[in-house]
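A single protein chain has been omitted; all remaining protein chains appear in their positions.
Moving on to subunit A:
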């Protein structure tokens, strides 16, 4: 069953918390991974791989650069999850 928007944001919040130590409540749709959440380009790769596993979705490297905010990632996952 596909995840809802809320489930995806909550899941991303747990992933970002694990990788960057940011409190889950700070991970919101309008937050930028690099500017607000202390996720640098290397850690972003970790976030993507963890999100792929959790939401059963493939995020090609070429698409990763378009995922600037938590909202971008959530929308991408909503659209592409199987």
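The rule we apply is simple: a residue touches a chain if its C-beta (ideal position, glycine included) is under 8 Å from a C-beta of that chain, and two chains touch if they have at least 3 such contacts; residues count from 1.
Following the convention adopted for this analysis, contacts and distances are computed from a predicted model.
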Record-based protein name (UniProt) of the chain missing from this complex, from "3-oxoacyl-[acyl-carrier-protein] synthase 2", "Rod shape-determining protein MreD", "ABC transporter ATP-binding protein" or "Protocatechuate 3,4-dioxygenase subunit beta": "3-oxoacyl-[acyl-carrier-protein] synthase 2"
Contacts of subunit A with the absent chain, listed as residue ranges: 19-21, 38, 42-43, 45-46, 49, 52
